[in-house]
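Here the complex is missing one protein chain, while the rest keep their positions.
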């Protein structure tokens, strides 16, 4: 296991589906940042499954506690431990450990690697693991916004074959995204996506999709060549999320079909700084942010847990 | 700068275009591996630009020396330092430092981050930086092949709009790849790619493309959830290569348009182990190798250095 | 802050004196180790201050919970989060934040570094921080004993001017150590130490001392030259404990007054392995364990919190 990410702002997550709970430790958060449990809870509530008929039917409610690192509403510069208890430590809604590995789950590989696996629900490969990430991310996001005016918005760009039309990434707000439960800021597309998901679910099947993200206001100079280039660490972070199969920055895979003369982003003067007219680079050149918005997209495979009967063998 | 990759087998690279040379230090290579400079030179020769009219016209020749860590043809378990001298420390084929940042190069971001940049040729963002990686990779590859029978083949899958037809990744050999200078194992496609590159070059322009890679024989159990999942570290490694814009594993972005019932890989018995009938997972489940071939693809943008005049501004 | 130690077995601690609690996350513990809260509690109980008149009068009781990583009494190979709640989050036994930095405490340096500090009790520099270490150490110790038959015993070797007579480190058991509250296995010395501590305490003053440790059964080959030599990592670990001022291995500082011909440990045959007749090396040669007992000593300064009035200035 390697459950730690980052060098200076360092996040470690812990917790399975059916132990006492899940959480994270953030070490290296700057001191004197105002921080409350509510700041973090807001993001956990956005993450919460079961908000609609579209997603899993389990009703979860995750209440986060700050165990350390904050006093009188301010960070101390010391490790911030975050914890959200699991409600059902031995749930009845999961049946006993199946004698067969579920297709495209982590059952088989965990068994091979560790010789043991959590009783049910996927253990560390479960989506519950992301609670620690969301909680830690809420702190990072607050700090970046307050100290550098960096704002970050992610949205669902495609679901299955349904893709949102091209949108101006500099104009999408989080409020736009949160308007629908599907989290697609283009309302008509969101509606279409919602229907598709419901239909598919009724058929006992599942869909994949692509999430897009923009980080606005990132100052030039972020990223450490050659192995910790900004896009390299973003790619690692994104591909560490369960069910992800791809990452692209800026023009990404589509950019491979362009010519250099189209793809090169001409420098222009933007106020008191240099900027680029186009942004096929996705805000990164030579592994270092150039001051333009960071743009990237992440591919999620169709959810592996489906209602249909499937083929497998026993261990 | 963060020029080190890996924890147990750890690679650090160094060197710019016009200093004394470029190289790498490999720390953590197991002892008693037979290793000669020729083992490494073979890979550097494959990397060598200027082998044909298709690529850059500069004639380079990179001779690698093993400075340490090997005695009597065997590794000692100590750091292996590798070095390839630059031939032209102050070359005449690069003009003096331009007063303008070249579009979609690292000139601007390096200047912003370091307040200084190498005189020409891109410094650490130059393709010469990859010499250290290739040299270190040659050692890793030899060890993996000898000790675990892992073999790794990468090839050019698309160039611009030209894509190779679907090929069986278990059947492609390195000899197939090396048959053409374009490194596409499908001969007819390779020819078409070669023509396209030449035509484009004559027009003073450049093309992008996609490289595919298969790792065969990787045992189950490799990958450290949750932040060092196998695909996450592969994504970091790939996106740290100059000019890359995307990474996908297994079904990748195309997989987002499939349904769970199609995408899930059914387990079947393969000899004395479990395997999967399809391999949309790309050999990785829950961040851990499952014994199937690891399959991934990497997007390269069109080369930023082109012959056509371009628009920019001065610093 | 850098609250993480270790590469493969990695410990992160968190918690101040007066937040919700203190704890640790152990990432990389091997799977299938039998582990209960009782295993850890035993060590926390040994650590507990207030067991006698000799130490601080505060009555603490630390109950540890395993939050994750263990199921049905066995480790899963996933991160093990450990937590011990603080009993008094806003205690009355500490007065309000003093306007002056206490001499030889961390008040001044924390204020300089973080611009803020925990209200009282020393925050992360408090001895309560060691609860996380003890809890994590209990797991490491259990694993080492079960899997490699390594056993580790530490004891108080000197208190102020009072030193235990030379003892055979291969013969001291933990039961010997725990027989007295002073934790010195030599009973007569322990009694003398106890009296000295009491007398000193009555005078409103404090004493320092030296702790000795032996690790028996460590196999040859542990330690990673050159920067993670076994003694180097031990030194880092020991000097990270509050109030420590020195570390020595084997002959240590006294060894500097010996001659090479006396100090060199002659190799002899010990059963089916090579051993050494003497052990001035302290079980380590070239930074790597040689199979002999690892012997080291750690200097603790006199406790900085004393009853006597002292001189200081305000911030």
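Order of writing sets the chain letters: A, B and C. Residues in each chain are counted from 1.
Here is the rule we go by: contacts are C-beta pairs under 8 Å (C-beta built on N, C-alpha and C of every residue); 3 or more make two chains touch, one makes a residue touch a chain.
Every value quoted in this text rests on a predicted model; they were computed, and no experiment measured them.
In the complete complex, the residue from C:67, C:193 or C:249 that touches the missing chain is C:249. Within the complete assembly, B:13 is the residue of B:13, B:43 or B:240 that touches the hidden chain.
Across C:44, C:70, C:184 or C:207, the single residue that touches the chain missing here is C:207.
For subunit C, the residues touching the chain absent from view are 1-5, 13, 100-101, 103-106, 108-110, 112-113, 122, 124-125, 129, 158, 160-161, 200, 204-210, 220-221, 223-229, 231-240, 242, 244-253, 255-269, 274, 276-277, 280-282, 284-291, 299-306, 308, 310-313, 315.
Subunit B meets the missing chain through residues 1-4, 10, 12-16, 18-23, 25, 27-28, 31-32, 65-72, 74, 76-81, 83, 113-119, 123-124.
To be clear about the criterion, only the chains that are shown with their structure count from here on.
Chain A has the C-alpha centroid lying closest to the overall centroid of all protein C-alpha atoms shown.
Centroid to centroid, with C-alpha atoms defining each point, subunit B and subunit C lie 46 Å apart.
Subunit A and subunit C have centres, each the mean of its CA atoms, that are 39 Å apart. With touch defined as above, subunit B holds no residue shared between interfaces to two or more other chains.
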